[in-house]
Every structure is written in structure tokens, then in C-alpha cells.
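We show some of the complex, not the whole, and keep each chain where it was.
We just call them A, B, C and D in the order they show up, numbering each chain from 1.
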Amino acid sequence: MTAATHPLAPALLAGFHRRKLQAIALPALVMLYLCYAFFAFDIPSLFAKARLDNAAILASDFWSYKTHVTRDNRTGRVFAAVEGEAKGAYPAGTFPDWVSQTGATTTIDLGTGHVVTYDATGARFAVPGYGTIDIRPDGAGLKLTAPEPLPDWINASGNRVSVTTDAGRFTYTRSKVETFRYFAGWELFFFTLDSPFAGKGWGELAALALWGDRIDPARSNIAGMAHDIWTNGMWHHADVAGAIFETVLMAFLGTFGGAIIALPLAFAAARNMNPLAPARFALRRVFDFTRGVDGLIWTIILSRAFGPGPMTGALAILITDAGAFGKSFSEALENIDEKQLEGIRSTGANALQRARFGVIPQITPVLLSQTLYSLESNTRSATVIGAIVGGGIGLLLTQAIQTQKDWEEVAYYITLIILMVMTMDSLSGWLRRKLIKGA
Amino acid sequence: QEIKEFNIGILGGENAQDRMTSNECYRAKIEEALGVPVKLFTPADYDGVIQGLLGGTLDMAWLGASAFAKIYLTDAKAVDLALTKQNVDGSTGYYSIAFARKDSGITSLDDAKGKVFAFAEPNSTSGYLVPAAELTEKYGDLKQYFADVKFSGGHEQTIVGVANGDFEAGVSWADGLGNWEDGYTSGAFRKAADAGLVDMNDLVELWKSKPIPEGPMVVRAALPQDVKDKVTQLTADLHETDKDCAYGVAAGEAKDFIPVTLDAYQGVIAARKLQEASQ
Amino acid sequence: MVDIAFGPTPGKRPDPKAPGAAYLAMTRRKRLYGGLILVVFLAMLASGFHAAETRNAGGFLSGLAQLDDFPREVLAEAWTKRANLPALMWAALPSLIETVNIAAVSTLIGVLAASLLSLLATRGLARWPLLTPVIRRLLDAMRAIPEVVIALILIYILGGGPIPAMVAIAIHTTGAMGKLFSEVAENADLKPVEGLASVGATWGQRMWLGILPQVAPNWFSYALLRFEINVRASAILGFVGAGGIGYDLKIAMQWGGGRYDSVVAIFLVLFATIVLIDQLSDRLRHRLVKGAAQ
Amino acid sequence: MLQVRNVTRLFGTKAAVDNISFDVAKSGFVGIIGRSGAGKSTFLRMMNRLTDATGGEIAFEGRNILTLQGADKRAWQSQCAMIFQQFNLVPRMDVASNVLHGILNRRSTLSTMFSFWPDDDVLKALAILDRLGIAEQATKRAEALSGGQQQRVAIARALMQDPKVILADEPIASLDPMNAQIVMDTLRRIHDEDRRLVIANLHTLDTARRYCDRVIGMRDGRIVFDGTPEQLTTGVARDIYGADASFSENATSTSIEALPSDADADYARRMLA
């Protein structure tokens, strides 16, 4: 008998053909849906709209800072400041070493041959390979002299000229003229310019810390450094540390508070613990409600009563989590091994004792592991909630992004958030292993 | 009647952190004057402060005119008006300014018909309430007049959004002093231009609103009278006693903080009522 | 040296004359440690709560008293304007569909990416064993970044709309699912894979035929759970301007009094959807897990 | 001391235990045999009040224990220890704690919640474990023990209850022959030394014959045999189990003395032929 005539052959082949169809149908459906989404989300026009130059600015700003050299055209005062901020300002009359001032003339060396000169009547910008751009006030407007045709990196109107080169940016308006030079790194991350430790190298700092003479006789150099870093007016390390603390606090209180509240409720919602079906049903709907309404919405609802602050955020997480835990804990309770419970029951133990010895030892690992798991995800939620409730690292981050100014701060916060979440993740993993194996 | 603490809500187009820093001296002064702990809160949007004042968890705040109107309309007795900011030129107002990209070819609001137009957020006075009211009066239903009316989320987002082409035109605020190419002397345009986010050469002004009253400083009405008085007095004297601190509180140059009454905001309140009714 | 020769130190040996003493001492020690841990934990909780309360504008007890202020205000207004609700709910539908689409697409993409990455990150299955630690760290990082962060940055680059939310959620989904998937795959039976290796199957064939059938029910059930989470996430991202129903809700909420009817309408639609998806996926997952057990 | 009168238990319309009656005059080692589903477990569970009876009465020392409720019921349970086929210990807790669970009924709820056991009780538990030869295991988790050891822990818990009756529901069904023998020997020794009434469900005839003073045979919820082990002939056993003539005791024997039969090999040979 050959295979083709085997009585099972037709059924088998039919089975394979059916499976072939199924195997194609599923990916085809997925592709179809993605196509639909492609047009529903209007992706084609998105490509047209996407601002890759924004992305480039953002990427470079993540890891760079700029120093402003500004002249107020009304008073003629020239000053330099990192990021143009008061805390980053060079003391009056002093400049970074690439800026020099003689009389009314200020020369700014942007490197690679790019030189900007502010003089009494206007300003010049020498760009290698192009020529010199010269700007003078002219009546109510500005007079621009530059090799024609004007390239597109010069943006000029009657009242404003801006020049953007790789070496730096330059703008001239009637009220002021400004030059920006970009540098890599997070400048003044440790010490602002008003600190005696600013601008010193690692070796120098180590030497000062260990055996150098006291710069400020009132305090040791190490204490001075710690103080200056902690009170850094540009990076606000103290505030940031406080914000991280607030975020973790919200997650911690919300998670464990939620778990503590959910545990007794879960007993009341478990089929094998509470015979009252209507009570169970009602509780379950309450769980569904509190967890279905996201923590963010709870935050908004609660902020009227509790006002801004970390407690409001913690309560919002607590409410959401109580629902989530209530559901999962009661499911864990329904899945317990009845044998252990029966063993305890057979000795004449009362309800509380049965719960304590017949149920709790069984579900502890599940409870602990679920609670600790959500600790990590709640740290992330707390970041988001903080942005609304006015606290924590989330607020700092969203504000930094929304004001779209200091992207290096954004980068700093993102790094901290990632580190914070990863730390909470490994901490919860470590606790999980320790507690569940050890107990 | 005693108070145990005093909470201040601060808004503004700055980083939460910078807001804290520039108001720290102010906080310390009030703490000294009242003898109770004083805390600063920097909610992410107007609504956070509004809810705080309504709920009684914040005791004092500087508000936008529209946010004040919202509180007033929700509960007229919730807060007392105290002071407002007087500009260096003696005026107590600023402007809402509609703008577009220069290369879009739009030069007036008449050109902007059928385009995508952006406001800041519903609680913003200059970013929504006043311009929406004035434009509605002039052009009728804005949803009909423009192709789409969007909320960008804030003044900065509107400016960047228009510069990026996400929106074809929008409104933001400025004090109306100085030059357009600098982004005026203060306001959202100036900040964006100074930060290098936009080049003012790329933008054109389409329209300027009537002067909008500066937002008030309000204190919660339920506070003991002497607390209200102390805080108000301290703030009113701030420009005389501590110039630098006043600069931080006013978020820029200002002449003084002067008393203000409900009259100054009747227009805004009316506009808000109108908006509500039109929904 | 002596210890090794003569066994454990004498102190650790149970005293033959009092066999119970050692046990009693041990239980006391355990109870002490347990009690200490409990006290420390409760102290942390209490002091943490205290710290949170002092940093909060409003106090806990005074807040409790006015817990219902806001909901009452909202509901009262919505009730007087209840006639508007059906129309408002209907108007919210397109945004709702967008929100659900964002969740679905990002779940789909995230799950597909996670399937691949998780296999590459699983010891014993990885195509390039040397890369497993790298991919694991990558997944960790993808998981650690909150979705809002990615969304906000993308909004800056791409402008508002569904894509930033979609990408943000997809990235996070990839990270989260990658880890779970890899945990499931780690427990998979390797015998079928070895069997397939012995016939000269490629890595793709070994994974597809040897691993996927084993892990599919679990993976699918995780993916469903994730979809449920992602619907919520995509609604929330609307709050930062990433489109969908969250955006409508935020605008309505920010407007406040006068538009509470649309707040309630949008909330109802959203909540009903979330509960519906939640229930459906619950049913489906129960079926799956039962099916797998057979 | 024990009178069982017309005890019945219905599950739906099916009678798991069908109107059974018997007396036990003085302490003894009573075995109940019968095939699966005969109602053996149901009867023991009714005695321990884990399952409620549908009708009838069980009088122990003159008191009907089937009508007890609440604290009285729990007090009865504490006097009537139960040993389960699957041991029913708390696997994650240590052996001594499991034994101490036997006196839960006699200690205040609050002190037990925090596992505050008086030293005397702990020492008593250790003594019982020592008596059963597993004192060294006292600090281990119950789940770390072998099946035979776990069952001895369960017996220790029962002894901790200091019960008047010990009920054992197929105590050796999940054990290998060696451990089965150890457990049955232990139960018998306890009976002999403490003179407690032991009622054990057993699923093999030879165990019943070897350990019991009296054997009750059940079938379909009814008592079909009640007598001494000697009266339990193969014919009677066939009646109890409802088996046909090919019934062989050896097939189900757990005795370690019995030689495995060649039936399996025969079967395989037939299959291959």
C-alpha cells in the first residue's frame, strides 16, 4: 500500500492545507490592521512634518551647553554667562579665556578661525571660507554687509540678523548683540562660578580636599565642596535629590499602603473565604472601579481635597493599587491548596487561626512577589503623577521638557529616572529572592 | 483663629525649580512675618493651583486673570483679591499676540482663515480666553472660521509648534514693549527667542489684543484678616524693601505691586462666562 | 583545621540533654528578627507617611473631610446637564477609537519586538550568547523609561498626535514583555529544541517550532494583560498632548466648571471601554491558561 | 463509647453514606475498607465535622456530636484528630510549628496569631516528634520531608491534640511500602500504648488484616461487613469490592513481603505475541 492510497492520507492532507491557510491568515490580518493604522495615524504626512533638525538640536543639547557673550546695545555693557543664567554668570569684567576685551572692542574666538568682534559701532563675524559679516545700526534698522548671495544660515531682516555656524551662533538686534559658543558636557555640574572650587581639575580638587589649605577658614575643604555641590544653583542637586525622594516615597507608600488595605478586602472578595455572593460581587466591582480609573485621574480628583504634594500622589497610587491588589490577591486566595486549610480546620481552629495558618503561609510568596513587582512599576507611575500633583522628579522633568530650554537638564533627569527605576527594580528583585526563599 | 502653616502656589513659564529658587526669598520673608512654616508649591498647570485654592490647601497664589475668573465663577467667596503687578511704564496689562511663520505667507488674521490655529490651554488668559473672546466677536465661531482649533498645552509649545509648522498660526503673550525682533522686552516670545528655540525673523505678528489685566495675587478668603493683611503689606512693600527679591517674584522687571479690585477683572469674568455659555 | 576534623563548633551542636533548648532559642531568635523587621517596616511606613503629609499642601484628616467636594461638584453639574451626555459620549467616540488603536498597534509592535528580543536574551536559546547581557540591559532600559518621557520628547520632534504615544508605549511594552517572555522561555523544555537541532534546523526554525508552541499560551496571556494596561497608558498619554481621548479629557477637565458634563461623558466612555477590555481579556486568559493545562 | 445511628449523607440525590449504624463499645483499632467511592472518607469527615451529615446521629460518650456548632464543634474537632492521605500539613512552616497546630483550639486566638507558643507546648511537641523518631527534623520545613516523615508529622500533630479518637483517612495511600509500614506501625503503637480509639480507612485488605482489631466493609455507602480480621475471607472481600473471580489481592497489595506478581510481564508477552 503506498502512502497516497493510505486511508488516512486525505484527512491528513486536508488538515495540513487547513493549517497552511491559518498560518497565512493570522499574519495577513496583522498586516492588514497595521496598514489601517498606518493611514489612521496619518504616518505619511508625519514624515513630511517630522523635524529632524529638532531631533539633532535635542541630541546635541543633551550633552552640551552654551556660553552667552552678550552686549547690551543701549548701555554698552558686555557680559558672559553660562546658559545665560545668573548663577552661571562670570563676575563683571571677567570672561572665559576665549573672550578678550580691550577698550570698547570685544573679541570672541569661536575656534576654527571663526571670530566675532564687537566694536563701538557694531559687530563683525569672520567666517572662514565665506568672508566677514558686518552689521551696523542704521537709523531705525540694521545695515548688513556680507558677501552676496546670502547663504541660508544667515537669517536677516531689517531689525535682526542671526548667523548660525557649527562653531557658534550669533544674533544682532537693535537692543543687543549676542554670541553663543557651544561646548560638550554638563558645565558647572558640580560647582557654579561663584564657588571657589569652580573650574578646577579633578587632581586639583583631590589635592585641595585631602591636604590643601582651607579656602574658607570656617569650614574644611571637603565640607565646602559638599556644600557647594549640594547648593549648586544651576543644577539644584539638593532639590533634585528631594524630588527623587518624594517620588520613591509616593511609590513606597502607595504600594505597601495599597497592599495592606487590599489584603483584608481580598479575603472578603474570595469565593472560598466569603460565602456572601452579593458582597463579593460588590467588592469586585469596587476593585474594578478603583483600578480602572487610572492613578492620574485619582490624582486630579484628590488634589482638591489634599492639595498638591506627595501625599496626594501616594494616595492616588494607593487607591489604584488597592484595586489591583484586591483583584489579584483574591484570585490567589481562590487558588489556594484546600488541603492545608482542611488540616488546620480538623484540629478545631477558629476562622482567624485558619486564615493565619492555613492560608497566609501559602499566599505570602504570591503577595510579596506581586507587591514588590508593582513597587518598580509604581516608581514609574509616581514619576508621572508627580508631574500633575506638583512634586517629585516627574514635575522637574515635564517642566524642563515643556519650557524646552535646558535639554541637558532633561537628559540629567531622564538618566536619574532610569537609574531610579532600575534601582527599585533590582531592589525589589533582591527583596523578592531574599524574602520568598528565606522565610 | 490660628493658622499652622501657610502654603503658596506659584505658576509661570519657568522650570518648577527656577520658580522655587526665585521665590525662596519671598517665602522666607513671609515665614518670618507669620511665624508659621511656609511652603512653596509649583503645580504643573493652572488647574493645580486653582484646585488648591478652592480646596483650601493653598493659602495664596499669583494667578492669571482667567484662572481668577474661574475661581470666582466657581466660588465667588473662595479668595480675596490683593495686589497686581505694575509694569515699568506704569501700565498693568499685557497683550495676547497672534503670529505665524513668515514664510507661510500669512500676514493677518484674515489670511489665517481656514488654517490650523493654536491656543495655549483653556485656563490661560492671554493664551485662550481673551483672544478667543475677541476673535469670536470679530469672526464668529472660531471652529468654523479656522480649519481646526487646538490647545498646544502652553505658551512655549504654541510658539515652538508654530515655528515647527505643527500649527499654522497661534497666540501667545508679550508685554508689547520694545521690539518684535527681540520678542518684546518680556513675555513668552522673548524667552523663546533668548533660548534660541525660534528666530524672531521667522515669525510675523498678525494681531494684538486689547490690553489684558495682569493677573492678581489672591489670598484665601477664609484666612484670618491679620494674616491676609500681613502678607499683602509685605508684598506691596517688596519693591521698596528688596529689589532683587521683587524681581524674582514678578518674574522680571516691574515697577511695583499695587492693590487691585474686582473691577479690573469684570471684563475677563464676562468673557469667561460667555465662553462657558457658548459650550 | 580542628573544626574541619571534628565537625562543627561545639556551640552549634544541640545539647543532647535538652533537645528543646536549641529549638526554643531558634524560635525566639526568629521571632525577634521577624518582630524587628515588622517594627522597622511599620516605622518606615509611618515616618514615610508623616514626611509625605508635611510636604503636602493639605493635611490628611482635613482632606478626608472634603474628599467628595470635587466629585460632587462635577456630578452635580453633569446631572443638571444630563441631557447632553449621550451626544457628548457619541462625540468622544473617534478619540476613543484612536486611543484604542494606539494601544493595539503599540501592543502588537511591542510584543513582536519583545518575542524576538526575549529569545535573544534567554540563556540557552540565544542566537548570539555573547549578546545576551547586552540585550538584557537594553530591555531593562526600555522598561525603565516612563512612557511620558519618550512621548514628550517625540512630541517635540514629531509634533503632537498618535505616533509619539504609540512609539512610547511600544518601547515600554517591548521592555516589559521582553523580560516576562524571557522568563517564560527560560522555563521552556529544551528537549524539542535539541531534537530540532539534531536534524539541522536553523535558529529560526528551532525557535518557531520548538519554543513558540510551548510558550505561546503564556505569552499570549501576558500580551492580553499588557493590552489592557496599554489602553490605560494611551489614554493617559493624551494628557501630555499625544492625542486620543486623554487629550479631550484633559482639556475638558482644565476648563473646569461649565464643561463638567463632557468630563463625565468622556470619563464614562473611557471607563466603560477599559472595564470591557479588562473583562474580555480576563475571560480569554482564563481560557488560555486552562487550555494550556490540558 | 461510640454509637453511630442511621448516619446518611447525600450529595445531590446520591447517597455517599447511606443510613449506616454501628457501635464501638471500647477503644479499639477499627479499619474501614471498601472500594473507591464507597463512602469511607465521607464518613470520617462527618465524624470530624469537616462535612455535615444529612441525617442520623453519632454519639460519642453519650453526646451527639453531629449537632454541635461553633465553639462546641471546634472543641470536638480538637478531641478528634484527623490524619489525611495527603498529610495536609502547612508545607512552608517548620515541623514543630505544624505539630503545635494541634493545640490551636486550646490557645487564645491572639497569642497564636503571633505564634507565641508557651515553652511547655514546644517541648511537648518536640517530645512527640522524638517518640515518632523524627525529632531531628523539627526545624526543617515540612515540605522538605519525605512522604513517610510528613505523615509522621501529621500523626504528631494528631497526638499533640491529645485526642480521644484518631481518624485516619487512607494514611498510607500515598506512601511507598517501606514508609507505609512505618506509619501503620506507629499508629498501632500509639493505639497500644495510649489506648486511644483509632478508626482508619484503608484501601488494602492485608493492611486491614494485619493491624485492625475490627474491620468494617463498606460498599456504595452501606456497611456490608463488620467483623474480625479473621472473618475477612477472600470471598467476603470479593463481595466488598464487587470484584469478579479474577480478583487477586496481590495486585493491590502494599505489603513489602509480597512478591510482585508476573502479571505485568504476562501482559506484555501477550501484547507482543
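In this text, contacts are C-beta pairs under 8 Å (C-beta built on N, C-alpha and C of every residue); 3 or more make two chains touch, one makes a residue touch a chain.
For clarity, every value in this text was computed on a predicted model and none was experimentally measured.
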The full complex in this file has the stoichiometry A x1, B x1, C x1, D x2
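The rule we apply is simple: only the chains that are shown with their structure count from here on.
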Indicate, using Cα centroids, the chain positioned nearest the centre of all protein chains shown. C
Dominant interface by pair count is A-C
Can you tell me which chain lies farthest from chain A, using the average of the Cα atoms as each chain's centre? D
How many angstrom lie between the CA centroids of chain C and chain D, rounded to a whole number? 47
Quick one: chain A and chain B, Cα centre-to-centre, how many Å? 27
Where the CA atoms of chain A average out and where those of chain C average out, how many Å apart are those spots? 18
Could you list which residues of chain B touch at least two other chains? 7, 9, 41, 47, 51-52, 54-58, 153, 157, 160, 164-166
Note the residues in chain A that touch 2 or more other chains, in rising order. 49, 51, 54, 300, 304-309, 387-388, 398, 402, 404
Here the pairs of chains that touch are A-B, A-C, A-D, B-C, C-D
Would you tell me which residues of chain A are touching chain C in their complex? 30, 33-34, 37, 40-43, 46, 49-52, 54-55, 58, 246, 249-250, 252-253, 256-257, 288-289, 292-294, 296-297, 300-302, 304-312, 314, 380, 383-384, 387-388, 391, 394, 397-398, 401-402, 404, 410, 414, 417-418, 421-422, 425
Residues on chain B engaged by chain C in the complex (per definition of touch): 7, 9, 39, 41, 45-47, 50-52, 54-58, 70, 73-74, 121-123, 150-153, 157, 160-161, 164-166, 275-276, 279
Which of the residues in chain B come into contact with chain A in the complex? 7, 9, 13-17, 20-21, 41-44, 47-48, 51-52, 54-58, 153-154, 156-157, 160, 164-166, 178-182, 191-192, 194-197, 199-202
